[in-house]
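Note that one protein chain is taken out, while the other chains of the complex remain in position.
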Amino acid sequence: MNHSDLQERIQAVSRMAAFNNWLGLVIDEVSPGNVQLSLPWREDFGQYAGFMHAGIQGALIDTACGFAAATMAGKVLASQYTVRCLRPAIGEHFRVLATVVKPGRQQVFASAELFATRDGVEKRVATGDVLLVPQPD
Amino acid sequence: MNHSDLQERIQAVSRMAAFNNWLGLVIDEVSPGNVQLSLPWREDFGQYAGFMHAGIQGALIDTACGFAAATMAGKVLASQYTVRCLRPAIGEHFRVLATVVKPGRQQVFASAELFATRDGVEKRVATGDVLLVPQPD
Amino acid sequence: MNHSDLQERIQAVSRMAAFNNWLGLVIDEVSPGNVQLSLPWREDFGQYAGFMHAGIQGALIDTACGFAAATMAGKVLASQYTVRCLRPAIGEHFRVLATVVKPGRQQVFASAELFATRDGVEKRVATGDVLLVPQPD
Partner (left out) sequence: MNHSDLQERIQAVSRMAAFNNWLGLVIDEVSPGNVQLSLPWREDFGQYAGFMHAGIQGALIDTACGFAAATMAGKVLASQYTVRCLRPAIGEHFRVLATVVKPGRQQVFASAELFATRDGVEKRVATGDVLLVPQPD
């Protein structure tokens, strides 16, 4: 499957996820084992202090890792994920980069980094890991 | 502070979080070190197969643990959280129960369980842990 | 298989693990989905301040969860584990209690609590979670 077909397949899966549509996720890049998503900030994403809610951060990390895994393993479900909040997640624009660390028949390990751009300066605000299990089609 | 004051304080914090408002979180119960939240299912919460998105599951676990920690430690920020997806999260109604495992001056450990009610039967669909850091007021 | 056979089977597996022998693990109790291990403190287990090394704490949690999973799923391998160090792990005697949270064909979720007894008082010093994958015999 070429990269453009891969991207279309991931786009199609993402459009089936109502929450991804609500988030307004843009799928920037897809290659085997790698995915980059981005989205602009919206007030709806805020926690009590106005930063991006840690739950949204986790959703971005989980989703990007799921897509990265799907490029190698087809249908997958997350069985566990961890989010490390390194800095307050504040910015006008967010970008998440996910990579498959180890593909496998029984499970796929993936990790991701979340970046926020604020006043033109991009910083890494969170990292995370997801363990995914390939599903029968 | 009595339980009713505690509940009002947590309610007030939750209303400041735009994403919590979008989720439609109901704060059922608050006592020192314990919080129960619930919410009805909405289509918006779905991942590609129509289950509750793992990101929403994480948001519920993170939020409930944050509130449980706040009952003992005041202002807190999550520094890390983990979500374990035990079963497909399908249901008409969801409930998350969070407990402080170990309060501390430098950090607070909390854990949570997420339950889904489907056709009147409630099952535990996810568990999680959150490490929180108390913030200066 | 009755509990006594189950305990013998787990004992036999533990004796095959050189590191478990070095630790001096005692298998106190085994029932389907549950295991209790214990061991007396030895100076060898210390980190720089003389507490039980977090690596030993993890080994106890990983091992106990592996045995608990083995009672339900046969041969298993840990794919991921987390240790939360709640308090300094100091004591004359340690006990770890592991439980299967969710057994499954593709993966088994287990969790454990580690207790230290010091001057006759037992405290929970760590908790942890392990995700295990059943292996073909």
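By letter and in written order, the chains are A, B and C; residue numbering begins at 1 in each of them.
Note that a residue touches a chain if its C-beta (ideal position, glycine included) is under 8 Å from a C-beta of that chain, and two chains touch if they have at least 3 such contacts.
All figures in this text were calculated on a predicted structure; none of them were measured in a lab.
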> Among C:5, C:44 or C:92, which one is in touch with the chain left out?
Replying inline: C:44
>> Using the touch definition from the top, which of C:81, C:94 or C:115 touches the missing chain?
In response: C:81
>> Residue by residue, what part of chain C touches the chain that was omitted?
In response: 13-14, 16-20, 22, 43-49, 53-56, 58-60, 62-63, 77-85, 88
>> By the contact criterion defined above, which parts of chain A meet the unshown chain? Give residue numbers in ascending order.
In response: 82, 84, 86-87, 101-102, 109, 111, 127, 129, 131
>> Could you pull out which residues of chain B are in touch with the chain that's been left out?
In response: 79-80, 82, 106-107, 131, 133
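Simple rule for what comes next: only the chains that are shown with their structure count from here on.
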>> On a CA-centroid basis, which chain has its centre farthest from chain C's?
In response: A
>> Using Cα averages as centroids, what's the distance between chain A and chain B in whole Å?
In response: 21
>> By the touch rule stated above, which residues of chain A touch at least two different other chains?
In response: 79-80, 82
